[in-house]
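Quick one: structure below, then a few questions.
Removed: one protein chain of the complex. Kept in place: all other protein chains.
Presenting chain A:
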Amino acid sequence: MKVDVEMGGGSPKLLERKQAVYRNLDEGYEIHGEKYKGQQYSHIYFTRLHYMRNLLYSLVPKWKPNLPVNTVLGLEEEKECIIAGTMYKHMKLKPSILDEYSKERSKVPLVKPHNFVHPDDHLILEDESGRVKLAGSLLDPSAFVTGIVVALHGKETSEGKFFVLDMLEAGLPPQIEQPPSSTEDKYVVFVSGLSIGSSTFNPLQFQLLVDHITGHLGDENEQTIASQIVHFIIAGNSVQILQGLLNGQTIAPRDQAALTEPIKELDILLNQLAAAMPVDIMPGPSDPANFSLPQQPLNRCLFPGASAYNTFISCTNPHQFELDDIRFLGTSGQNIDDLFKYSEAKNKLEFMERTLRWRHLVPTAPNTLGCYPFTDKDPFLIESCPHVYFVGNQDKFETTLLRGSDNQSVRLICIPKFCETGVAVMLNLRNLECHPLCFSTSLNV
């Protein structure tokens, strides 16, 4: 008699996977018709300043109604006023290409590669008419980065600096009302940093994850939970190609396999996933996609097996979508990692909160993070507050619920690197609570 091992005897119950209505909102990040004509980055800063400044000007009357608003060139000494512009942080330790040409080589201090903050950093505010150094102890330079647009209340000092009395950030953007919570649990699973092809990748660990999610593991309870997973997001760094192969020299035939093996392995695993549920895969810093943000979707030719399924969706980085009218926004980690290099905060969640308050997903682009020189838009401006904001390839799993002044509520999620931690994140769409899914293959309990 054939016993269904998974169901443990008796008549097998057919569990059906739940579904959610998916809407992809990546059009702003795709570079279809853009043609590079040799333009520089001034246009992105212009559009960013224009949009954010109009926004700040509309918020100024509620903040400080009786003060005049000036441009930087229109500042008068000892007259209190409000100026709005792009912030620039002058950093002593920021690596500069010009250091190669400086005569005195010995003065360059040894920099920690992961953080360039120095107590001597100072802030400058800039708009089209000019720039002015910021003085006063209200603003701590270590909390800011180049590229954010803020409004400042203060006055010009006799030295020609601007003494800051108060600062206005744009704050969390308005949020579309969350749909009334449904009665059923639906889950979304996030994973990032698989790093297939690296020495830390454990194939058994990821196979465990795949089997668990597709319902091939566990008893009926486990399978019931697995059947409630409606979507799977891979937030970047799915493959890692040996660095030595990418130095521009021709590759020997035996090394060519090392180039293609990781992608083929990823395709096999994605095939299993795509057969079971909708999968979104985002490119990351180590994936075979373009370097500058917004990263374009991984080419479907890389995944001949998985792309046959219509549940397989290759997405841009950053990625924005809606599931059952709940808006998600996320990146593969480059924006937060860059903020970590050039500013300080108590944890990664605080960096994420700052990007929402500044209403800009990647404030350090194009200053220290590569980005495409758009001429007519800045696609990283956050116009509508997401309900879920996730960042991949972080060191550990962290999450919090951020509340805004206008009744906004955002679930912030830091997704850890799976190859190092074996942790994936599961989010419940009903109440936006999330918990980690830990997989381990070590036999020591």
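Throughout what follows, contacts are C-beta pairs under 8 Å (C-beta built on N, C-alpha and C of every residue); 3 or more make two chains touch, one makes a residue touch a chain; residues count from 1.
Please note the rule applied: contacts and distances are computed from a predicted model.
Participant: Looking at UniProt, which of "Leucine-rich repeat protein 2-like", "DNA polymerase delta subunit 4", "superoxide dismutase" or "Trafficking protein particle complex subunit 6B" names the chain we cannot see?
Facilitator: Per the UniProt record, the undisplayed chain of the complex is "DNA polymerase delta subunit 4".
Participant: Please pick, from A:22, A:46 or A:309, the residue that touches the omitted chain in the full complex.
Facilitator: A:46
Participant: When the complex is taken as a whole, what residues of chain A touch the one chain not shown?
Facilitator: On the chain A side, contact with the omitted chain comes from 36-40, 42-43, 46-47, 50, 128-129, 373, 375-376.
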